[in-house]
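Let me give you the structure first, and then I'll get to my questions.
Shown here: the complex without one of its protein chains, the others still in place.
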Amino acid sequence: MQHTHDDKHHAHAHDEHAHHELGFWAKYVFSTDHKVIGIQYAITALIFLFFGFSLMMLMRWQLAYPGQGIPFVGSLLHNLLGDAAPAKLNDAGQVVGYIMSADLYNAFGAMHGTIMVFLGIVPLAFAAFGNFVVPLQIGAPDMTFPRINMASYQCFVVGGVIMLVSFFIPGGAAAAGWTSYSPLATLGSSHGQTFWLIGMVFLITSSLLGAVNFIATIIQLRAPGMNWMRLPFFVWAQFVTAFLLLLAFPPLEAAAVMQLMDKVAHTSFFLPTGLVVSQQIANISGGGSPLLWQHLFWFLGHPEVYVLILPAMGIVCEVIANNTRKPIWGYKSLVYSTLAIGFLSFIVWAHHMYLTGMGTKISTFFQTTTMIISIPSVIILTCFFISLWGGSIRFNTPMLFCLSFLPMFGIGGLTGLPLGFNYSDLFLHDTYYVIAHFHYIVAPGTIFALFAGIYYWYPKATGRHMSEFWGKVHFWLSLLFMNLIFQPMFVQGMAGLNRRLYDGGATYAGVANPAGGVVVGVPQFFLDLNKMISHAAWALALAQIPFIINFFWSIKKGRKVDSDNPWQATTLEWQTPTPPPHGNFPVVPNVYRGPYEYSVPGHDTDFTPQNEPDRVAPKITQPLPK
Amino acid sequence: MEIPYTVKPRPDTGLYNAKVGIWLFLASEVMLFGALFSSYILLRVGAAAGTWPHGLLNVNLGTINTIVLITSSITVVMAWVSLKLNQWGKFKMYQAVTLLCALAFLGIKSAEYKDKFTHFQIIKKDGTYVDGHMHGAAYLDKDGKSLEVHKYHGLTFKENGSEYSLKEVTLNGIGAEELGQINEPKHGEHHEHKNISVPAAEIKKIENYGPWHSTYLAIYFTLTGLHALHVIGGALVIFVLWARGGKMWRTDPERYTNRIEISGLFWHFVDLVWIFLFPVLYLL
Amino acid sequence: MSEHDTHHDVSKHIRGYLIVFGALLVGTVLTVWASHFHFGREGSNVGNIVVALIIALTKAFLVAGYFMHLISEKKLIYSVLAFTGFFFAGLMFLTIWSMHPSSIIHFK
Partner (left out) sequence: MNQYFDLTRYLQLPVLASEHGRKVDALIIFVHWLMIALFIGWIIYFFYAIYRFRKSRNPKADYVGAKTHASTYIEVAVALVEGVLLLGMAIPLWAKSVDKFPSEKESTVLRVTAEQFTWNSRYPGADNKFGKQDFRSASSTNPLGYVADDPNGKDDIEPPAKEIHVPVNRPVIIYLTSKDVIHSFQLDNMRVTQDAIPGMRIPTQFTPNRVGHYRIQCAQLCGSGHSGMFGEFFVDTSEDYAKWQAEKLKSKGTSATVFE
């Protein structure tokens, strides 16, 4: 803020100014520059992603080899977490390894979900890319409220730290699933859940501040001529996402406060009358309702899942338009579908609760809305598919990730349908089919789109390209292993294998049925798939090494960009110096056309930037800001 | 390079940035309190007969607090108007009143809270109730000598080790056969309060009217507590702008007036929430 | 609205503000006074709830409309609030509807 209005007079010499007068801390840690904040978010979120993945890799060991000592890191876990990772003794009574206790498995599971969703994807897809790209794409000098922007990042870090600390407190981290259903979440004696709730309050606050900032920025700071139908689709996606966060998160905040009261002030918001704890009637006032928590949670929960996917779709749209060298097919229907999704996502939440004793009326309502909301998604994907037609497709790394996003999201989305019908959910609920459904969307879907975004905007942020070769290696291996991980889960789910099982389902291993040879429980074959999945998951981790190295190596050593617009793109972020100075645009850009004017007939290049003046005299739809 | 429209409104939207920001923020606040109000309704509808207390709160105090907040609202508006009319002195005066109102509100609220925390309910072993304010508790020391403890502190009655043990508790209130008599007093009729002493031996459970006592009190404390936090926050902002605004008012009066407008909008919202809280918690 | 306020028409508003203030005080007294009577059928307090809500909504309208200038606010803010109102209604109505005993599987 200081150097946003004090020095309007010499705004020109501004970036040197910034260089000389801002120390390291002011420039990289407590910066109010949306680009720096975006990068801070990106790095932090990527690290959290990797951490969440690591938790899952440990869980996958337990699922594949139940009760066997954890290799490599077993003793480390034991030293860090104590009896949560108890020693495994052989007959002679000497320690042969350290295993994962059920509580630790549950804690890791809950934290994997929480971290991936709230500390990984949302900060990366929404906050990081949104911060870095949106102001550039709409031709703004920064966010509307730079200091609130910084505060939002700091809240995020605090929330993240609280979550991390909770692993090391007595009793360990929250272990009631990322959904934290009461009474389980409330009755547990450990403070992990309390930490989780406090952490969530910070994360929610962070998201709310971010959302306000994004919406205000997109409404107020669009460059002259950048009217709504000229916004790049990515901006639209971020706009709707911001609204989802703004209006869906507060009810969860309220719920978190109430569950916090239940835990620390011994209220009974979510605890019914007549709860029995250790064979005694619990000493609480009772009168609460466990279902209330579920409603408030899923009122956020479902919009949240679109928060996870919409920014990804935005990225995919940018990259596809750029690499097919043609306008996106059906830009308007994309925009309207996105608005429709945003709107509908507030009234479908109870499809997560079909089996809580829901009567006909309610379930009819919710499964109908659920089916309706699947249509706009179909439309969006269809637009992307048809946009390929007639293009001149370049298969660089970002494009590869985006192309594979389409079928991957397709699979994930389509498998949402049998879950959406209450009568088939009756069987599929809580099986690995659900796990596979949403992982296809968030992992090879969203994460791939985010990878694409990183490869695509990296040159703008650093002035250097990431290595194409290693990028392609990263892509093909990730694609292979992602599918090896999640495809078998559909099979397991269909066979009736449940999620959140500490022993990977060994308890339900099929046994020959005395009466009539029928096999009851889950046939061994489907349990053995666990091993295969786990190996694929670990291989997926190895497949990330090229990316990580590439990511850091290219900062200094990567191939320099040949121009400010290496991809020959049309949108405004490429019409700035590279990397963009503080304040982004030397002169306020003027926008004359839609976002994806590629291969315009009669134009000398195959791309026409949004701010390139028309042959005819430009008509300025708005006066320049003073 | 400066961020546009921080002071002057953007032509096509007709709004300056902060105005958009605050309204978006208030929208999220609506959802926050909305969720809590929904929870209130659900808990109340789901409450078993006789368990939802009526007339538990002091309506007079509630009414006074309502009037206090409304007053603060009008002074906030007048403060903004005075700035518009370029009357710095009046502005200072009005905002001062606002801040005093905020303090008064919080003072009264904490008095109400204290009243609840010193209000006890005893469930006796025979299943009957004694309900009233703590008058005193008597303890026995380790050689059986009884000593009066007129002032009561602490929320629960732990037999504090070998030192003292509880002898009896004296409440100033009423005795009742079942909960209904306490929670739903018939209109008009008034039990007169008297001191009732209950020997420790007869006490099955003793509990004060904290949030843990019933879902009604749980939602009462949560809603009013959250609202009080908003009052504190709003008051702080208003105070800071009030105490150290002079410089900006001289250098950039329009920006300053906008900030007053924004803080005012927030303050009105806090008032607005209370307008619903009052009837819902005190009267119905 | 702030931008094109000349001193003159702001001072014109003052009277309006004071009237609203008075109305709010009256409303407060009214709602307390009303709570001493019983409206509607015996044994149900629906009547009183309705009365109290009507008064509260009126007061809310006055505060939002005049103190917060909503009656003369920009379209954009109306639309934001419209959506918020809709989703709030959805949250409250759908939750209450789903948790109403008659919406939960029963037998007999």
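Each chain carries a letter (A, B and C) given by its place in the written order, and its residues are counted from 1.
Note that in this section a contact is a pair of C-beta atoms (placed from the backbone, for glycine too) under 8 Å apart; a residue touches a chain by one contact, two chains touch by 3 or more.
Not measured: the values here are computed from a predicted model.
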| item | value |
| --- | --- |
| Contact set of the excluded chain (shown chains only) | A, C |
| Touch with the omitted chain, as defined above, among A:Ile375, A:Met532 or A:Ile548 | A:Ile375 |
| Listed residues A:Asn149, A:Thr205 or A:Gln367, member touching the removed chain | A:Gln367 |
| Selected from A:Tyr181, A:Trp538 or A:Trp553 as touching the chain missing from the view | A:Tyr181 |
| Touching the absent chain when the full complex is considered, from A:Gly69, A:Gly97 or A:Gly410 | A:Gly410 |
| Sole residue of A:Thr324, A:Thr397, A:Asn550 or A:Gln610 that reaches the chain not shown, by the stated touch rule | A:Thr324 |
| Residues of subunit A in contact with the chain not shown | 101-103, 106, 175-177, 181, 183-184, 187-188, 272-277, 279-281, 289-291, 324-327, 329-330, 355-360, 363-364, 367-368, 371, 374-375, 378-379, 381-383, 385-395, 403, 406-407, 410-411, 414-415, 417-418, 421-424, 426-430, 491, 494-496, 498, 500-503, 505, 507-508, 513-516, 518-522, 526, 598-601, 606 |
| On subunit C, residues whose C-beta touches the chain left out of the figure | 104-108 |
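Here, only the chains that are shown with their structure count from here on.
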| item | value |
| --- | --- |
| Chain of greatest Cα-centre distance to subunit B | A |
| Gap in Å, rounded to a whole number, between the CA centres of subunit C and subunit A | 37 |
| Whole-Å gap separating subunit B and subunit C, where each centre is the average of the chain's CA atoms | 20 |
| Gap in Å, rounded to a whole number, between the CA centres of subunit B and subunit A | 38 |
| Per-residue overlap in subunit B, given as positions that touch at least 2 other chains | 8, 13, 15, 20, 24, 27, 31, 34-35, 42, 46 |
| Residue numbers of subunit A (touch at least two other chains) | 219, 247-248, 251, 289, 292, 296, 299 |
| Subunit C-facing residues of subunit B, complex | 8-9, 13-16, 19-20, 23-24, 27, 30-31, 34-35, 37-38, 41-42, 45-46, 59, 63, 66-67, 70-71, 73-74, 76-78, 81, 84-86, 187, 257-258, 261, 264-265, 268-269, 271-272, 275-276, 278-280, 283-284 |
| Of subunit A, residues touching subunit B in the complex | 4-5, 8, 11, 14, 140-142, 144-146, 148, 208, 211-213, 215-216, 219-221, 246-251, 253-255, 257-258, 261, 265-269, 273, 284-285, 287-289, 292, 296, 299, 582-585, 622-623, 625-626 |
| In the complex with subunit A, residue positions of subunit C that touch it | 76, 83-84, 87, 90-91, 94-95, 97-99, 102-106 |
